[in-house]
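Only a single protein chain was left out; the remaining protein chains are all shown in position.
The first chain written gets the first letter, and so on, giving A, B and C; residue counts start at 1 in each chain.
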Amino acid sequence: MSRREPLGVAVIGTGRMGADHVRRIDRVVSGARVTAVVDLDARRAEAAAAGIDGCGVYTDPAAAMAAADVDAVLIASSGPAHEAALLSAFERDLPVLCEKPLTPDAASALRVMDAEAALGHRRVQVGFMRRYDAEYVRLKALLETGELGRPLMLHNRHRNVASAPFFTSGMLITDSVAHEVDATRWLLGHEIAAVTVLRPAPSAGAPDGLLDPQFVVLETNGGALSDVEIFVNCGFGYQVQAEVVCERGTARIGDGHALVTNVGGRWGGTIAQDWTERFAQAYDDEVQAWVDATRRGEVAGPSTWDGYAAAAVCEAGVRALDTGGRVEVDLVEQPELYK
Amino acid sequence: MSRREPLGVAVIGTGRMGADHVRRIDRVVSGARVTAVVDLDARRAEAAAAGIDGCGVYTDPAAAMAAADVDAVLIASSGPAHEAALLSAFERDLPVLCEKPLTPDAASALRVMDAEAALGHRRVQVGFMRRYDAEYVRLKALLETGELGRPLMLHNRHRNVASAPFFTSGMLITDSVAHEVDATRWLLGHEIAAVTVLRPAPSAGAPDGLLDPQFVVLETNGGALSDVEIFVNCGFGYQVQAEVVCERGTARIGDGHALVTNVGGRWGGTIAQDWTERFAQAYDDEVQAWVDATRRGEVAGPSTWDGYAAAAVCEAGVRALDTGGRVEVDLVEQPELYK
Amino acid sequence: MSRREPLGVAVIGTGRMGADHVRRIDRVVSGARVTAVVDLDARRAEAAAAGIDGCGVYTDPAAAMAAADVDAVLIASSGPAHEAALLSAFERDLPVLCEKPLTPDAASALRVMDAEAALGHRRVQVGFMRRYDAEYVRLKALLETGELGRPLMLHNRHRNVASAPFFTSGMLITDSVAHEVDATRWLLGHEIAAVTVLRPAPSAGAPDGLLDPQFVVLETNGGALSDVEIFVNCGFGYQVQAEVVCERGTARIGDGHALVTNVGGRWGGTIAQDWTERFAQAYDDEVQAWVDATRRGEVAGPSTWDGYAAAAVCEAGVRALDTGGRVEVDLVEQPELYK
Partner (left out) sequence: MSRREPLGVAVIGTGRMGADHVRRIDRVVSGARVTAVVDLDARRAEAAAAGIDGCGVYTDPAAAMAAADVDAVLIASSGPAHEAALLSAFERDLPVLCEKPLTPDAASALRVMDAEAALGHRRVQVGFMRRYDAEYVRLKALLETGELGRPLMLHNRHRNVASAPFFTSGMLITDSVAHEVDATRWLLGHEIAAVTVLRPAPSAGAPDGLLDPQFVVLETNGGALSDVEIFVNCGFGYQVQAEVVCERGTARIGDGHALVTNVGGRWGGTIAQDWTERFAQAYDDEVQAWVDATRRGEVAGPSTWDGYAAAAVCEAGVRALDTGGRVEVDLVEQPELYK
């Protein structure tokens, strides 16, 4: 049975991503309100809650989840904090939207999956927001018509203007390529069976010691290839592009040209500078979808299984990066709950 | 002082556009809820209200506006019904989002403007939703930087797949070109001083007797030209494109390519088939902007003056269509309230 | 009967265009050689002939045409000199490729046409080189399939970086729009029946007193409209674009994007800066087509009639520019020779 009252959401973590989700639920998303914010840094939490009527401020996720006006949990804290927050939510059987990564590695993702399976029903939607991006959605819909035939290859480009100071070579895999890992699985409907990471000579624009760019080749259990250029210091803009090559044709997204100018000997347009611009609509739709499903008493969207599979592939990817060779991906059997 | 309770909205008119606004306020827009729907056809109103908690159903706009839980009015009835509904709202000093056209002709628009001016503050936002379309917004922002110099010409294309059976030759001006009339005024910041309508031989795809396509030339009081191809039976899709030609460059919108395919000897993408697809985001943002402003106690967006100016230009346009010549546009002096 | 020897060509006029044609015949075009160059300025003619074996240098066109090794004439002198050169060529029955305009006005064009008609066969190909441009050729071919239905409107953009110091407001019509006059006639297969010239406030980038840009509307005897933006000081590049709007679809040329870059927050490409870059292939193909036809003993391509019609339309256009009104075009009956 669906409910008509707005959903009360506790947002855990009020960094850049968490604060953006607070704003989104407060001002964009229909049918939900922020009833609690949680951050180890109490002042940051207070700042996020400012101006929101009746929004509680907490430093402990479990305490927030115990509040009477908290119906659901959005986890946007750092990756290592996810497991504990998820397990707390499971204790109260609360629905969760958990930012990616589900957890930082395959072993902890497995523990979360086992705990959810023990509940006997899905409670987690993982924040793979590309599944809500209008262009990806159109690409997926086109593939499902079968018009282009079976997918054979997927070419991905993922470019950021510049990386944060703390970014490591492995994070190009776990933080960035993780999106293409999920997009590959979701678009093709295959699991990833092996990973190879090629390392061109680093760009002069990359910080010392960072292996940037990298070129990742994912092989799927359906016989398809998915290659990913990841380049986090490209300098010119934020670009996410994908081309699926099928048996009878190809389809490409990410070139969207809204405003084209002619000036001074050049035609063209501007390139988004970060994900808040490029994927604003996807984040809005993602959270709205979660709010609506929750109010209907359902869980939909990317599951714990999807989060685990991404963690397992990224773990293999980091090993491929370190060894310079091809690393096979080993997944546990998929639980019934996620089939 | 801003309010935190959701805004209670009465939606007047539950045809295609009104029903879409009911859905939008109920499910998309944050901070508002539908508390009343009004339609002469009570069964259509009931259908629109179905499933919305506490939503009243009315056949008389004034009765709906008298309800305690109605804080604001959205008018989406047919054009001739707008004047009475607007005047009723003014009696209760309720904020209004009025679908375009403000009213069907310049004389009635003037009466509405006088009534609003008598209130001493703005109450009306007119539904010129292109001002909320992401591409138009970017185009306007670019013009305001001055980077391209002064605008000299604006080339517009406005194409529909097919026209409704009741569409007349004059409605190509008053119903369709009305959007370009407002877009020209808004983008260039000029008033329109004269209109010429050229009539190519009608397309075989147009219903008998309909002068379709037409080619409209608007001359502005700033010395700029704005030409509009209006073609409401183009057969292939819904396209709205605009190119501003400035002293140092041009800028074009409306070619946006989200998904490009290669298949069977052709590259390219799909064309939207109607405005619900092309302008979904603009409608959402328009209504959200109105809800937010209303909750802050403000009125923003296109004003009654803008609605009046469009009515006056379209009236001149229909005369230009009928006479085959150039017709000057005569505007009343702009009231202080709208400056 | 076709000949195997290279065609000996006299090039009359060795300014920018003539010198380029000398180079083209000498180095690009197969089956022809330059056997004479003619210029009132003997030193300029000598410079053009330098390095070409056996190329005569003349100051008098008629003298060049009398030379034994001259089989054909390419006229690239200034417009007012064309009539005399054409009549000289007719006296010797030599095939001519005459740069546009055929002659500067309709009356002189008529005299040339009468003289050619008196020969009883076509001798003149007029230099409307857009008919040889690969993109225009594809557009024409598409229209001829009938796939898009009957053409209703043609939207043209014609932009130059900057105009030469001697350029007058009338020359925007006679020198620039002349190309769209012919392109409209050729693409649509209609004659032009009336011309209107609209004059936006001139760009700050235009020289004092030059009415630039202009917006020209051509009405055809087939009920179609062709509008032309002519802007000869646009500052940003040389652009020639055309979109034909037909009953079932539209087709556009002139956006060709060969090289797309992503750099510094912008995607896009370069814009050609003049016609030597944009239409190099068209000029090559035009001259080659003429050489080949001449060697087969035939005359093909744009005829004297086409040159006359363009002259008559441009004359009407200049009057429309001067009077600010609509001017009808009055053509003589088309001689049998050109049907």
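Observations, loosely collected:
The criterion applied here is as follows: contacts are C-beta pairs under 8 Å (C-beta built on N, C-alpha and C of every residue); 3 or more make two chains touch, one makes a residue touch a chain.
Note that the coordinates shown come from a computational prediction; the quantities given were computed from them, not determined experimentally.
By the touch rule given at the top, the unshown chain touches A, B, C in the complete complex.
Across C:Arg44, C:Arg150 or C:Arg252, the residue that sits in touch with the chain not pictured is C:Arg252. Per the touch definition above, the residue from A:Gly56, A:Gly79, A:Gly249 or A:Gly317 contacting the chain not shown is A:Gly249.
Interface note for the absent chain: among A:Arg27, A:His121, A:Arg150 or A:Arg296, the touching residue is A:Arg150. Residues of chain A in contact with the chain left out of this view: 149-150, 152-153, 155, 198, 200-201, 203-205, 213, 215, 217, 219, 222-225, 227, 229, 231, 234-236, 245, 247-250. Taking the whole complex into account, chain C touches the unshown chain at residues 4, 26-31, 53, 134-135, 138-139, 142, 147-148, 248-253, 255-264, 281, 288, 292. Think of the hidden chain as still there; on chain B it touches residues 234-237, 239, 257, 260-271, 273.
The definition used in the following text is that only the chains that are shown with their structure count from here on.
Interface of chain A with chain C: the two copies contact each other largely through the same residue positions, with over half of all numbers used appearing on both sides. One inter-chain figure worth recording: chain A and chain B are separated by 37 Å, centre to centre, where each centre is the mean of the chain's CA atoms.
Between the CA-based centres of chain B and chain C the separation comes to 44 Å, rounded to the whole angstrom.
Multi-chain contact residues of chain B, defined as those touching 2 or more other chains: 248-250.
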